[in-house]
Each structure stands twice: as C-alpha cells, then as structure tokens.
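This report refers to the structure that appears directly beneath it.
Here the complex is missing one protein chain, while the rest keep their positions.
And now, subunit A:
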C-alpha cells in the first residue's frame, strides 16, 4: 500500500462565479412533448427514466405540445397568467416596502411563480399544502386576500398571526396552506403524516409537501420519503430545485445523484421532473400526481426544475457568489413570459392587453398595500398587543404564564 496516493476531499463547485460568463451547456433540456404520459396507476419501477428527463409542454415557439398538453381552457390559462403577474407585482411592492423599512424582511418568488400558482389550481378544496417560505402563489391562486398577506408582513394590528411570526410565514387552514416554520424540511414529513391521517380516516383528501433543493439534505427529507413509501401515503412530494440554497449551488445538496427526483427511486416512489417555468407542464403533472394520490396509488415525487432569479431574501446579495447575468441565461426562460407568448400565439392575449394588465395589477397591489399600511407597518401605527404574546402558547394559559403576563404589565 506504500504507492497509494493521498486521498482528497471532493467539494463540488458551480459552473460559474461572479465575473464568469454563465454557461448552461451541460444542462440537458428535452424538447417539449418528448416525455410520455403514463397512466396514474403506473408502477414506479416502469417510469424510472422520468426522473432523468423533464416534462415540458410549451415549446420554443410557445406552442403546447405532447401528451401532457391538455385540460386547461383559455380562461384558466388567463387566470394562471394573472396569478403569476399578481405574485410578481406583490413581490416587487413588498421588496420595496422592506427597503423602505416598513417591514424587517421579505423573500420573493422571482422566476418561480409558475410552480406554486399552477400547482394550486390542480388541488381540490380541502387538500392541504405544507409549503416552504417560497410558495405564496398557493395563497394568491386560491384568492387569499393580498391585504391580509401584507398585514402579516407588516406585523400590524390586523396581522392574522398577531405579530408572532416573521414576515411571510403565513398560515391559512381555510386556504389549504399549513403554518410556515423557519425550520427547514420539518413540514415535508408533517405533510406525509397529514396524508396518513386522511387515509386512516377513510377520507379522500390529499396533501402536498414542499421543500427546496438545498433542504433535501435535511434528515426530515429522508424521514418523509420512508414514511410516504412505507404507508403508501396520499401525498405529493414537491422539490423545488431553483439551483440555489442561499449561496450554495444545488450540487452541494445533490452530491453524486443525477437528479433530485432520482432520490425517489431508492424509496420505490414514482418520481418525475417537470419544467418549473412551464405553467402548463406544472399544472398537468400536479393534476396527474393528485389523481394518483386520490385514487390510492400512493405518493409521487416531483422535482420542479426552475431558477431563483432573485436574491435569496432581502438580507442576501447574490452578486457575491454567482454571475450577475446567470438568471438571464437560464435556458428555461421566464414563466410569465412563456405563458404570455403562448396565450398570444393562441389568440387569447396581446402585448397591449398584457401592458394594460400589468398596470391594472400594479394598481390593485398598491390599493391593497395602502389599505394594509392604514393598519400599521412594523413599529409604526397600530400594532398587535403585547398581552397577546402570552396567548396561544397553550389552549388555556397555565398559571406560570399568567404570572409572567402580569409581571410584564398586562
């Protein structure tokens, strides 16, 4: 063994860093329509190749092609476009509000709007999402009031969470949106438990779990996959691969495995990849997975392939770790632009109407913002009561908390 060379540690590096020219030439994009659409009761073993391809519907000419192109009316597509535009406009206003000091923190969805907006429309009322902090489209698409979202972001007196939560950690049971936690990955396994409960109760409702590429490295990802597989839980396991976990490129979490979807194979879970910037593809795949779950065929893992075009959060500066024009070079393009071009192509939309819609949506968001700001912003105007901080730790306040509340002067 004297000739054995010293071992070296492999630390994966992204293709480009600040100052480099973005290069996605290694990123293989199957043409739209190329991936088969198997029946919902397919044996996971029979579709193993789907974890290495990408389901796409919209081609480069903005036509909807292939077996996954079906089901959505022009009205539904226009609604989808509107949801994504609302989310983008909402993000832009809230980003500015944070810069103006009206709130402490914000996280935008720039480039990822199709994922949550299209997915939301594939679920039924009563189904439950277990989102991360980057799926507000699930709320927007289900008509959760923007003003209420802003009240939460501003932690004002009308904040439905009474100022207890960091901005954007929304919760709305009525809109199928589970309470967001700051601890990554935790909700992925809770979603499986919720789905197990539906099965235990003989219900017909399903749940959807959400996690980012970086957080798949958390232990709870593994836990969720084991439990979903073992109990054949009616859950859709969504990985949003936006290529970045703050400053860490997805290769650090992915390691030697070809794709995140391929991780499902070890658990016997049907695993597919979808073009996350293709509204039609995300919707079709979500619908397929939901039907699979609802008919008792078990869990589906979906890797949504997208790109985090914005900074990680208002506390982040991506120019410190990635090329400034990497987002523009992203080969799957922009989700709003792609759906817009498709709608124009089928004669349901025009550049003029798009510009009008942008202005109208901006006005709507500004109006909601004004109404929310009338209820106060962080540290300005009306605020949740300090007394409330002691409420809801338990259903009934125990004596020690009553004493502390009194000590605090309430």
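Everything below uses one rule, namely that a residue touches a chain if its C-beta (ideal position, glycine included) is under 8 Å from a C-beta of that chain, and two chains touch if they have at least 3 such contacts; residues count from 1.
Basically, contacts and distances are computed from a predicted model.
Between the listed names "Energy-coupling factor transporter transmembrane protein EcfT", "Light-independent protochlorophyllide reductase subunit N", "Electron transfer flavoprotein subunit beta" or "3-methyl-2-oxobutanoate dehydrogenase (2-methylpropanoyl-transferring)", the UniProt record for the complex's undisplayed chain reads "3-methyl-2-oxobutanoate dehydrogenase (2-methylpropanoyl-transferring)".
Here the missing chain is touched by one residue of A:132, A:172 or A:215, and it is A:172. Of the options A:90, A:194, A:249 or A:279, the residue whose C-beta touches the omitted chain is A:194. For subunit A, the residues touching the absent chain in the complete assembly are 128, 130, 160-162, 164-165, 169, 171-173, 178-179, 181-183, 186, 189-201, 207, 219-220, 222-224, 226-227, 230, 392-395, 398-400.
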